[in-house]
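Here it is: the structure, laid out below.
The full complex has more chains than appear here; those shown keep their coordinates.
Chain nomenclature is as follows: A and B, assigned in order of appearance, with residue numbering initiated at 1 for each chain independently.
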Amino acid sequence: KRAGVPEVILAAGKTTEEIQMLVETSLAGTGRAIVTRATATTTAALEEQYASDPEMTITVDERAQTVVVHESEFDRPDLDATVGVVTAGTSDAMPAGEAATILREMGATVERVEDIGVASLDRMLDQVPRLREQDVLIVAAGREGALPTVLAGLVDVPIIGLPISTGYGHGGEGEAALSGLLQSCTALSVVNIDAGFTAGVQAGLIARQLDGARE
Amino acid sequence: KRAGVPEVILAAGKTTEEIQMLVETSLAGTGRAIVTRATATTTAALEEQYASDPEMTITVDERAQTVVVHESEFDRPDLDATVGVVTAGTSDAMPAGEAATILREMGATVERVEDIGVASLDRMLDQVPRLREQDVLIVAAGREGALPTVLAGLVDVPIIGLPISTGYGHGGEGEAALSGLLQSCTALSVVNIDAGFTAGVQAGLIARQLDGARE
């Protein structure tokens, strides 16, 4: 695995017991465990196990479905770089939150900007100055996925488009958003549908380069 | 065929001779012939045949690839309704022009608004007041097709989205634009890729209803 990218435990398709074991192994090996796509049950089990343990810090983000456990001596990296994580609507919360968790664990500062979908263009335009100040942007959008395209025409910051599995019928489940981002007339880079983890890693690697450059 | 919709000769897949024969038949039957997807050769042949004929009026729109021939006594309908035909970029010209030709032959007034793609948002925003004055809008867009979605969030006029067969790779040939319009978070109605004829007919039928209402 790449030195700069933390190990992550994908909870989907695993039992709570399997996840608990993988968390133990990860803590033993690196002093940290990161779980994504955690169900409420798994999250509760991990909280019960680690919340009262003075040697451990556990951080749960329910909407992101992520759980992070640190041993007390764990030394998280700290990068001099800020990544904006932007959503078009409330359905984008899980993958966007997943990206934010990864970024924080890689050491980047995360700036969340929520619910600025193109259906309410004024709200979006209001945020443009703030977005221009970020080092990198991850922009999540479902349905037709227009938001990253529109923002990329307004800011010179590199944007990673994150398509979300919303929408029914033809092009549903994120396929329309993905193909729209790939076709975007404003030249985006893209990750797979709901791939918040991947978006986070990519933005985190850029943040590491910027941190290096700023030293 | 519907009484309110003119017969149209689709030139694609036909020889110039076949088209000339169909034009003759159409003129004989209705006093008018409308040809779409006409090649330069077919257009030239029709111009040679009808341009110098005092009994005939021929109107050619090269970018739209349409040719219209009227007998002198032909009485084109005249509707008290205006349809805005909007394009995101120059590649949208053919199907948008096709829609405009059909609309004019159905009697609507056509207002063209060109090249206001979302990559240059200011140019688009400048046109919003003018768009709000139209009775109906046809909005063409290729690649990711974001323009109709963004406009529908800004104007209360009914919008027919017209996806255009631009773009290479995944979602190319208009498929991304079509699925984006079908998934649009701003509730559009849609026609098939490059189906300027269909968009024109639909907007024309709405214009007829408005004309009836205004009488």
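The definition used in the following text is that a residue touches a chain if its C-beta (ideal position, glycine included) is under 8 Å from a C-beta of that chain, and two chains touch if they have at least 3 such contacts.
Owing to the predicted nature of the structure, the values given are computational and were not obtained by experimental measurement.
For this complex of identical protein chains, the structure file gives a whole-complex count of 8 copies, while the figure shows 2.
Just so it is clear, only the chains that are shown with their structure count from here on.
Subunit A and subunit B have CA centres that are 43 Å apart.
Of all residues in subunit B, only 88-89, 117-121, 143-146, 149-150, 153-154, 167, 169-172, 175-186 touch subunit A in the complex they form.
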